[in-house]
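Notes for the one structure printed next.
Some chains omitted; the rest stay in position.
Residue numbering begins at 1 within each chain, and the chains themselves are lettered A and B in the order written.
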Amino acid sequence: MPNKRVKAPFFVVNPKNFLVGEILLDLAQYANQLAEEYHLDILFTAPTAELAILSKECPNLLITSQHMDPIHPGDSMGRISAESLKNVGVQVVVLNHADHPLSVAEIAQTINRAKQVGLQTIVCADSVIEAQALALLNPDILLAEPTSLIGKNQISSRDYVLSTIEQIKEINSNVLVEQGAGIGSEKDVLELLNLGADGVGVTSGIVKAENPKEMMKKMIQVVASFRGERK
Amino acid sequence: MPNKRVKAPFFVVNPKNFLVGEILLDLAQYANQLAEEYHLDILFTAPTAELAILSKECPNLLITSQHMDPIHPGDSMGRISAESLKNVGVQVVVLNHADHPLSVAEIAQTINRAKQVGLQTIVCADSVIEAQALALLNPDILLAEPTSLIGKNQISSRDYVLSTIEQIKEINSNVLVEQGAGIGSEKDVLELLNLGADGVGVTSGIVKAENPKEMMKKMIQVVASFRGERK
């Protein structure tokens, strides 16, 4: 079963390790319902151990792993293989997050391993020059996110966003560009899409909202209506 | 639901990253059946993403994670939290495997985190002196396994086994001692139990056997009959 390529504009719900169990599943199920309702590509990340449950309960989401190791099946312990992720229904993996930095050699190998089993990749970059370097490795999506803004209530500057998108596409026009870091409301989501982001990823903006499900819905509605206008 | 403490003699099936999907599940289901039949504590490790499936299908096994990070729920990506493991039914975690070495500070923190949510811990050590040092940190089980023998078809020397067990118990008599590395047959299992091991863990001896399920059964029968004699 070939993996359908993520389509812009897409939305990434990234609860990191903030949520587990019932609360995580409840949020995912609501995202699953919204994905169906709005016919949007919604990626939803989760702790590795929870991926199997989410993928079973939420068929409309693109279930996304928060990490993967550049290994083949075999004599390793506690490393996350492409095969094990594929087996539980994962469709996308995040690589090189600030919390799990990889060497260039490891990123190249892990992208290859993902392609071999039919997983798509999101590779994180911290600066424009890094984003360009990583674009050459042909990930599906580049997440351009200044580490200094992660968890802050402030989106990347207009200049950063514009130059990142332009300079990544210049190097590799096939790569989709995701913007994240510091998105606090649906207005931030719209602003980033208007600046040219192919997709937007949110953590704190949702998990720390007064009403996470309501906030997630508003953000997803903005993405859906942005797509409508663009058509 | 409090976690029942692992009871000696126990058996650990540790397929590492050799198996995923149907083959892994099939082996686990057979182990589950044997655990019921022989009333034995059988620990079964699996890649993190597969733990939820195995724990649901195999209620008689002590599902065991191959790694855990010393984190609290929160702003981390791709790290494995105690809470996420507990949530999917894991009962035991392996720490400090040669493939995932941790600092002493991390081992101490991770053992604490495991205890807070009710997970038991297996901590790996490479030499007698390391095993003694780690015994002071109060894990439930110490796996004394010379790295140089991992994956080899040769068990630890009689001297290594005897001195390890004796010297660990001298430091901390509450710790159960598991022996692993290089166990090729049910005879090796019996020899290690006779030397005083509280439990035995097997990888290659099972996954590389001509008939893995048959070999696993023979090994488990040896553990069961050893327990019978000892009673």
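Quick note on the criterion: contacts are C-beta pairs under 8 Å (C-beta built on N, C-alpha and C of every residue); 3 or more make two chains touch, one makes a residue touch a chain.
What you see is a predicted model; the values in this text were computed from it and never measured.
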Hey, this file places 2 copies; any idea how many the whole complex holds?
-> 4
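As a working rule, only the chains that are shown with their structure count from here on.
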Rounded to the nearest whole Å, what is the centre-to-centre distance of subunit A and subunit B, using the mean of the C-alpha atoms as each centre?
-> 34
Of all residues in subunit B, those that touch subunit A in their complex | 14, 16-21, 45, 47-53, 65-67, 71, 73-81, 83-85, 87-88, 90, 94, 97-100, 150-151, 203-204
